[in-house]
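Only a single protein chain was left out; the remaining protein chains are all shown in position.
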Amino acid sequence: MLNADTRDPAALPRLLLTLLALALLWPGLRLSELNPGVLLQAENRQQMGGFVSAFWPPAHDADFLSLLSEATLQTLAVATAGMALALLLAVPASLLASRALSLRAASRGGRPGLWSRVLRMPVRGLLVFLRSVPEIVWALLFVRAVGLGPTAGVLAIAITYAGMLGKVYAEIFESVDQRPAHALLQSGSGRLMAFFYGILPGAAAEVVSYTVYRWECAVRASVVMGFVGAGGLGQQIDLSMRMFAGAEVASMLLAFLGLVMLADLLSRVLRGRLA
Amino acid sequence: MTIHLHGAGLRHGQVRALDAVSLRIDKGERVAIIGPSGAGKSSLLHLMATAVQPSAGRLELLGEQPWVLSSRARQRLRARVGLVHQAPPLPPRQRVITAVLAGRLGQWGTVRGLLNLVYPSDVPGARQALAELGLADKLFVQCGQLSGGQLQRVGIARALYQRPEVLLADEPVSAMDPVLADHSLALLNRHAQDNGVTLVASLHAVDLALAHFSRVIGIREGQVAFDCPAQAVTESLLDALYANEQLASPPTPGPTLTVQIPRC
Partner (left out) sequence: MSRLINVLVIVAILCAVVASFGYLELDMASVIGNGGLAQMGEYAHRFLRPDLSTDHLKAVGQGALETLAMSGLGTLLAMVLGLLLALPAAGRFGWPLQAAARMVLNALRAIPELVWAALTVLAAGLGPNAGTLALALHTAGVLGRLFAEALENAPPEPAAAIRLAGGSQAAAFCFGTLPNLWPQLLAYSLYRWENNIRMASVLGFVGAGGLGQMLYTTLSLFQEAQASTVIIGMLVLVLLVDAFSDVLRQRYVRA
């Protein structure tokens, strides 16, 4: 039984993997034109340094501050309104897409039949499509469609987050204990009632927690969307950057950091309270 | 004189793990340490291995005072001492071969050490260390897939592969069946005798200790209760060592009173 070979069986796979990684690295480096050295070149350093040095002191005249607070409120409003719309779309979609409410599954101990899966696929596919396209692409499209301003941001968040929330809700519904819902379905209750009495009690905490977390992400996303014209803090940062107004950019970045921290705090408080 | 403890004490916060322990162990001796649970056997071994610094007293190891040395010199000293842990500290996803070869990390340079992480450089050596413990076929298995007894044997193999001058074993056979435990202890003793290694092992099973080791030290409540050759260990010494007032036998029931309730 003791074979006398001294070779490590993992040696060959490791070698092949390393060679593969190196083989992929070379074209990767060429395609991305990676050159970290540019950050250290003198003239570039000067340019960056000049830009960054204008950051101090951050702009704090009264006019600018009122503009800043308006932009911040707008960002918050875009995120909240967008999430509200997203929920409107996501909740019915998740109910449709979730296998938790499948009548076939209820009578087969949780395994949905072929038709169950097939008929749910369009809804699931739609949700995946909505979330796979980056939200900023949606923002760009909506800006072209409805013009500059926060409306585009609200619609973009609504669409993308509907996809994200819908898919995750469907998965949460499928991951809680299915037996209460199955029992209700088998005793003849409607699917919606089976959901409210059987699935929701177990899933509520996780659903609320995830939704609040996503709201926090939406706040950051709406800032990013502002860069393509969807209003709020992001649009102002973009404008100031184009004008090389370093001081204004600095204040706005600080406001952004403050906003993110506030959203994080609110998110933790709400999750502690409601979930 | 390989290990010399002079009035050594060890405190863990408020608890006195060891209290004024004085021992001398010479080169090539094979010593067993026995005692009740919580007596301080592990603490004593860790103290001797320089894993913890004594809070009182002095430790001399291989002719040096480890806690007076610089950190680098202490590392070099530690490479000459092998400690077999009670619960082998092996990452579950690490393969047995890498775990065993890690024994000589103290003697290899950084480059060779890192190289062994991706490609084991001494498969025959590791295989030999494992073969004596009956684990040669588990060479390329992940540690997380082994049983408790197998893991302990890998820990012993690592310590043997290290080829230390002093081998300290903390409950090395606690998870093994009696036959395997006997075999492993015999192996350790043979290795120590053949290579002039000083062996100190703490054991729960008194009969194993008496069977394999020539000198037995009894520890109770952090102090040395007795220190004598194996033949001189008597029943009364063992009773005194393991006496535990809290484990009183249940009171024998007195005569029960039966009451006849007349039925009307």
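Labels for the chains are A and B, by order of writing; each one numbers its residues from 1.
Quick note on the criterion: a contact is a pair of C-beta atoms (placed from the backbone, for glycine too) under 8 Å apart; a residue touches a chain by one contact, two chains touch by 3 or more.
Fair warning: this is a prediction, and the values are worked out from it, not measured in the lab.
Of B:G7, B:P92 or B:P178, it is B:P92 that touches the chain left out of the display.
Checked against the hidden chain, the listed residues B:L5, B:L18, B:I33 or B:A49 yield one contact partner: B:A49.
Residue in contact with the omitted chain (choice from B:L114, B:A186 or B:A243): B:L114. The set of subunit A residues touching the chain not shown comprises 25, 27-36, 38-39, 44-45, 47-48, 51-52, 73-74, 76-78, 80-81, 84, 129, 132-134, 136-137, 140-141, 144-146, 150-151, 154, 220, 223-224, 227-228, 234, 237, 241, 253, 256-257, 260, 270, 273-274. Although one chain is not displayed, subunit B still touches it through residues 49-51, 75-83, 85, 87, 89-94, 98, 102-103, 105-107, 110, 113-114, 117, 144, 162.
We take it that only the chains that are shown with their structure count from here on.
Distance from the subunit A centre to the subunit B centre is 53 Å, each centre being the mean of its Cα atoms.
Those residues of subunit A lying in contact with subunit B across their complex are 1-2, 6-11, 14.
Within the complex, the subunit B residues that touch subunit A are 95, 97, 118-120, 123-124, 127, 131, 136-137, 140.
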